[in-house]
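Just one protein chain is left out here, and the rest sit where they should.
Residue numbering begins at 1 within each chain, and the chains themselves are lettered A and B in the order written.
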Amino acid sequence: MTTHDITSIGLLHRQLFKAMQLEHATAPPYISALYSIHPGDNADAAQILRAVAVEEMLHLTIAANVMNAVGGTVDFTVAGFVPSYPTVLPDGEHDFEVGLGPFGKDALETYLKIERPAMAPRGQARHVQIKGGARHFISHPHDQTLRYYSIGEFYAAIRDGIVYLESEAKAKGKTIFTGDRAKQATAEYYYSGGGRLWPVFDVDSACRAIDLVIEQGEGELKQIFGAEGEIAHYYRFDQLQKGRYYQIGDQPGQPTGREIHVNWEAVWPIAVNLKLNKIPEKSELHAAVADFNKAYREFLAFLTRAFNGEPKLLLEAVPRMFEFRNRMQQLIRNPLPGGDCNAAPTYEI
Amino acid sequence: MSVSRRLETFVAFSAEVTAFTPTEVWGTGLTQRYLDTVDGVVGTAMTDALLNAFDRITTQSAGERTAKLRQTVFGCEQLGPVARAVVKLWYIGTWYALPAAWQERFGPAAQDGTFVPTPDAYVEGLLWSAIGAHPPGAKAQGFGSWQFPPGIPKF
Partner (left out) sequence: MSILDRRAIMVDPGVLKNSGHYDAIIVGSGVAGAIIANELAQAGKRVLIVEAATETDRSFKGYSSYLQHFYGQADKDNQSPFPVNRNADMPRSGQLRKLDPLEINSTSYIVQSGPYVTDTVYTRAFGGTTIHWEAKTPRMLPQDFQMQTLFGQGKDWPIRYHDLEVDYELAEREIGVSANVEDQQYLDITFRSSYVYPMHGLPLSYLDQRVAAQIDGSEVELYGERYPLRVRPFPQGRNAIPNQKYDGGKGYQPVGAVASHQIDVGGRCQGNTNCVPICPVQAKYHAGKTLAKAFDTGRVDLLSQAVASRVVIDSASGRVTGIETKLYHDPASPDHHTIMITGTLYVLAGNAIETPRLMLASGLRSSSGLMGCNLMDHAYLLNWALMPQICGTMRGTTCTGGIVELRGGAFRRHQATFSVDIHNDGWGWATGSPASDVVELVDAGNKFGADLRQAIIDRVSRQLLLAFMIEVLPSESNRVSVNPSYTDLLGNMRPVVSFTVPDYTLRGAAYARQFAKTVFARLGAEDHTKYDPSDYGFVTYEGEPFAIRGGNHLAGTHVMGTDKATSVVDTNQRCWDHDNLYLVGAGSMPTIGTANVTLTLAAMAFRSARNMIMQLGRLHAPVQT
């Protein structure tokens, strides 16, 4: 094995695709949980989930920008881009899965695992041996027995790969940044999640973009607040578990800010990892869930167009996302026949 | 009527008089709250009378149902104002006080008055989806959405 995990542009494209897949995969679980919360109740929990979800969308945009910059293809419509929930994501335990379900204590445990801070210093120590036969999103690019301990380490490897590949290319008088600048999505087009979106066209802009993802997500060096004072996802969720906000100067695990009261009961009991075939066929509800999935599929195609030279479409994507919010809320409040659970989008694309 | 049958009938009645689907009515998350609101104002016996009157005509054709609803519910001296209050409740999210004449004849409905049963009631008013808009201050449609023609849903 070489020092670098990513030793070819092909591998870089593959890992960036996985990055987009990963960023997208966390959004439906967070958003399902967000809209399962009764409106007006649990404002703290809802705001935290919302903030994380919109940052995941920013991260998806950043991953797509990097992919476009290095001449790869952004396509959210390829088979398997949207996982079938529950699905496996990288973590210290090989049997940890992410699924669609209501907000609750168990769900929060899962979020903390997803956003778990990186542990490794650099290089090979990032890897963990895969036990059992589960397939992972974030497996090692060319050693199927290895995977990354956390999302932060996965991104760190991409960053290292970009630096390495570009220095190799430069030595030959070339560059890996062969993408079309017109495909870059910038802050005019996407503004939530910090609004810090810049065009990626060289090593510096690419590394800064990836560092932002790492910092907003997991807080690579066990830092609660990033360089610009923004709190990392892991610690955002940790606040809900601890029942208190972090403030600047706090130690991990010991928040000292305002108290948070979570009402674990004020949540719609949506069915966990619901599938369309569990809803009576020909029922109005079945049609509504199927419609949602269809609209979501069309939305991914629309986004794909946006990242292939029409970034202005991202402005129109926002109203569409707001419309999904309404449709999701509507489904989540509909009882499933005969059970104690409610419906939800199934994301069977 | 059983408790669950009662709620289902209320949802079916609400869908009928608002021209929204049962999925959309459930989708407000307010079905039980609104049934409780009606019960609270006019009492369960009168609510039952309303639901039973509707239940008797559910198997008829749409045109016949409308005619029957006019005759036996909206045109009923006792049930008419209650049915109209339910329609307004679904569309606007406000329970409008029953007319004074109704109060004199069929009251007292102690909890009557004009009120919003819960802040969500305003947010979930069907009026806004009917016109392809959103309640002011909630469910915004996103930056710039206002420059395009409204998406008024077919029904």
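In this section, contacts are C-beta pairs under 8 Å (C-beta built on N, C-alpha and C of every residue); 3 or more make two chains touch, one makes a residue touch a chain.
If you're wondering where the values come from, they're calculated on a predicted model, not measured in any experiment.
K.L.:
Please work out which displayed chains the absent chain touches and list them by label.
P.N.:
Visible chains that the missing one touches: A, B.
K.L.:
For the chain left out of this view, which of B:L7, B:C76 or B:A133 touches it?
P.N.:
Within the whole complex, the residue contacting the unshown chain is B:A133.
K.L.:
One chain isn't shown here. Among B:V17, B:L50 or B:V82, which residue touches it?
P.N.:
B:V17
K.L.:
For chain A, which residues touch the unseen chain?
P.N.:
Residues touching the hidden chain, for chain A, are 40, 43-44, 47, 50-51, 54-55, 187-188, 191-196, 228-231, 236, 239, 245, 247-248, 257-258, 322.
K.L.:
Considering the whole complex, not just the chains shown, which residues of chain B touch the missing one?
P.N.:
Against the left-out chain, chain B lists 16-20, 66, 69-70, 74, 83-84, 87-88, 91-92, 94, 96, 114-116, 118-123, 127-128, 130-134, 136-138, 140-150, 152, 155.
One rule holds in what follows: only the chains that are shown with their structure count from here on.
K.L.:
Report, in whole Å, the distance between the mean C-alpha point of chain A and the mean C-alpha point of chain B.
P.N.:
40
K.L.:
Which of the residues in chain B come into contact with chain A in the complex?
P.N.:
21-24, 26-29, 118-120, 123, 129, 139-145
K.L.:
Quick one: which bits of chain A touch chain B in the complex? Just the residue numbers, please.
P.N.:
38-40, 268, 284-285, 288, 315-316, 318-323, 325-326, 329-331, 333-335
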